[in-house]
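Here it is, the structure in full.
Note that one protein chain of the assembly has been removed; the remaining protein chains are unaltered in position.
This part shows subunit A:
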């Protein structure tokens, strides 16, 4: 029987064509356990490719297999600490190398590829010395990229370490987080987030001190930043849940040594593997509580004459004997909250594009009102009455009540279904349909990708198939009004790129081509996954190209750095202008040009990475929203 015979050998192979029914739209409905004991839902992978309808006579429904060449697998739908695809591992490795160095990269990629392992195995397999492995594991744990737990085989086993690829991929998004903090909370917020992202986990007092020092550095002479300002900014960030406390390490292991004050609300009992799954920071009651610290003072300005002393004092600051009352309470950036914010922004800008600026303001108000009342994985926000919305609109907009009602009706009637009506009380109860909005945005992303790559006529065929689900080739030609030859060509190109799938419906059991219906179809979710993998590969390509360009011009860069250092030292020691110009001329004009073009290239590659990251975010949000809604 054609198909993945490995998994179906034990199943009855007689197929009758009387059971052939309409094709199912989701590709991975796991069959009932008693018929297919070997097929585990967690490992059931999406395969994009030619699908066939094979019928098992024992089962009443149709089970779909795939049998094709080009597989882009993404296993593990359920847990985020699952296996990762090759592209993701490659990207994680590149990010780790850029931010932490090659040793950490080696350890990290090894852990990603092989899952949870204990220390001895890691040392053995990576071939690195013990202290280096320990240090890299510390770095990874500090940044939340690695978790440890007691061994699976029993309480006496050595601890096992597991890397979380999702967390490592977030490194790509750091610039966006910092920028968002800047727009919301100004420079102070920006620096707080930046410090926390750089250090991973930090106490509040050390963060405040460092940020105050940095801000003071940039202010004019004589002014300095007060700690209280920074503290208030920090508290605001915690209130809006952009920062959260790190879960205490004791809670992740057995309760024997959890003597630390914030006891976990759900203690992990030893020996039950299920509970050693990550306890989220939110499961702790004090997650968003700002500790009371005594921190009075102002930021210290670092003068250039204190260079040597600063090195020592910078090291000393870590071992600062001053205590401020918040020892042991470490904070980290709450990525999920930032993601919710990005998602809201995407919905608002989509509404602004499609409809009107005023409509987008209304949606922004609605989303702001439901920020704290809606859970992150909710399908739609809690219902808000029109009266509440009217009261919460910003005063500058000056919208009258009947006009607001009209706008709300317009939003509800829009085919994109951003806003839905949930009842009539209070002048009408309205919700924002989050999952549907994400699905629409993902669909628009797919369509735009097809349009840019293959042309607007192929995009027309793609949209047509998205709308009409299953069509024969003749129908595609008729609906899209494209001549037969060209339509055929375009369909086959899309099929070869796996953006379109072919569904066979046989009239006779021997699948004779003249007596079979061939229907073209597009499945949004697997196509989105495939595009997501392409995004990972693209970002990895861009990073590699950037490293390559830097390596090519390494000699030139070193030369220019040396010259700058000489210039700086000459300026400090008060040299004459001729000496300066002489030094500057050591770099020839074509070299200057090369440096300039190199700088442009690197900037372009950097900004391209950020742009692709935006696409990645949309697609990831869509994929995870479907996972939670089907789970």
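Here is the rule we use: a contact is a pair of C-beta atoms (placed from the backbone, for glycine too) under 8 Å apart; a residue touches a chain by one contact, two chains touch by 3 or more; residues count from 1.
In the analysis below, contacts and distances are computed from a predicted model.
Q: UniProt protein name for the omitted subunit, picking from "Small ribosomal subunit protein uS10 domain-containing protein", "DNA-directed RNA polymerase III subunit RPC6", "Medium-chain specific acyl-CoA dehydrogenase, mitochondrial" or "GPI mannosyltransferase 1"?
A: "DNA-directed RNA polymerase III subunit RPC6"
Q: Give the residue, chosen from A:101, A:423 or A:483, that touches the chain omitted from the document.
A: The single option touching the absent chain is A:483.
Q: Among A:406, A:425, A:593 or A:628, exactly one should touch the missing chain; which is it?
A: Checking the options A:406, A:425, A:593 or A:628, the one contacting the hidden chain is A:406.
Q: Looking at the full complex, which residue from A:140, A:333 or A:350 touches the chain that isn't shown here?
A: A:350
Q: Can you list, in ascending order, the subunit A residues touching the missing chain?
A: 70, 349-350, 353-354, 356, 358, 403, 406-407, 409-410, 413, 415-416, 440-441, 444-445, 447-449, 451-453, 456, 459-461, 463-464, 467, 479-484, 531, 534-535, 537-538, 541-542, 544-545, 548, 597, 600-601, 604-605, 608, 610-615, 618
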